[in-house]
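== chain A ==
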Amino acid sequence: SQKSQSASKNHVQVINVAGVADDRPYTYSDGNKIGGYDGELFRKIDQALPQYKFKYSTTSQNSVFVGLESGKYDIASSGFWYSKQRAQKYLFSNPTGVADLRLVYRSDEKQITGFSDIAKRNLKLAPISSDDARYNFVEQYNKEHPKEKVNLQAIGDVTSGDALKQLQQKEFDAVFYPYQAFIGVKNAGGAKGLTVSKSVGVKNDYFIANKSDKNKQLVQAINKELKKLKASGYLNKLAKKWLGEDTFKLPGAEKNFANPKG
Partner candidate 1 sequence: MALLQVDNLKKSFNNKTVLKGVNLQIDKGDVVAIIGPSGSGKTTFLKSINLLEQPDSGTLKLNDDQLDFSKVTPAEKLKIRRKIAMVFQNYALFKNKTALENITEGLIYGRNVSKDQATQRANKELAAVGLLDKQDFYPAQLSGGQQQRIGIARATALDPEIILFDEPTSALDPELVGTVVDDIDKLARNGQTMIVVTHLISFARRVANKVIFFEDGNVLAFGSPEDILDHPKNERIKQFLSAISKDH
Partner candidate 2 sequence: MNLFVIIKSLLAGLPNTVLILVISFLLSSIIGLLVMWISLQDDRVSRGVARLYTGLSRGTPPLLMLLLSYYELPKLLQFVGINAQDWSKNLFAIFGLAVGFGGYMGEVFRAAFESVDQSQFEAAYAVGMQRKDVLKEIILPQVFQIALPNIQNMFLDFLKASSLVYVIGISDMYRNATNLANVHQGVFQLQIFIVLGLIYWLITIFFEYLFKLYIKKNTYI
């Protein structure tokens, strides 16, 4: 039946979309929908693609991929980043947004402007979830700066609130987070005595899909739609709404966004 579905153009195809259940502001579980930047983007795209009907579910991060691989889900997102390894296994859409990465530190201590500070002053960087773009980012940095390596440790899921709390308690000297995470914690009242560096880098986010012919078409359709949405300024609005700033305005952001592997 799957064949006949994809064969007939006027037949509406159901696409199973998965998001991570607690990865604000990109995705979170919102009843039968996916909330957040990616969730809203998916809905917008779905509206524009009459031949598809998106069905949403949210689950934990690791589980999203087990499901993607098993074919339970067709496409998934939660601010995922690109790597060669991943590209071998999954289909990547074009970039969907730009993340603004920053370093958080205690405001009563010496300013931190970048990873080289951390390396030179031998500061302790909070462990980073290896699922996360940030992990790869730091890894990349270390590769490019073999003489100023940062001590990078992997960890499972840790909320930004807790990471910042541990920062306050001096377990670490710096925490590497997207800007919006810091803003979120600050708004919730959990960032007393902490401050944030300037942007230390930008990174694209992507949708990723199970490798199948059906999904190749899907990704093509989505990519076309993404282009339109970028052009219309919709993505900038989305970034302002969910990430606290128009991340496309950051230095190098547009250039990075144009690179489908950035």
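One rule holds for everything that comes next: contacts are C-beta pairs under 8 Å (C-beta built on N, C-alpha and C of every residue); 3 or more make two chains touch, one makes a residue touch a chain; residues count from 1.
On the choice of candidates, all candidates are chains of the complex that A comes from, given by their letters.
All figures in this text were calculated on a predicted structure; none of them were measured in a lab.
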Candidates 1 or 2: which touches chain A in this complex?
2
Could you list, by residue number, the parts of chain A that touch candidate 2 in their complex?
16, 21-24, 28-29, 57-60, 62-63, 66-67, 69-72, 158-165, 181, 184-185, 188-190
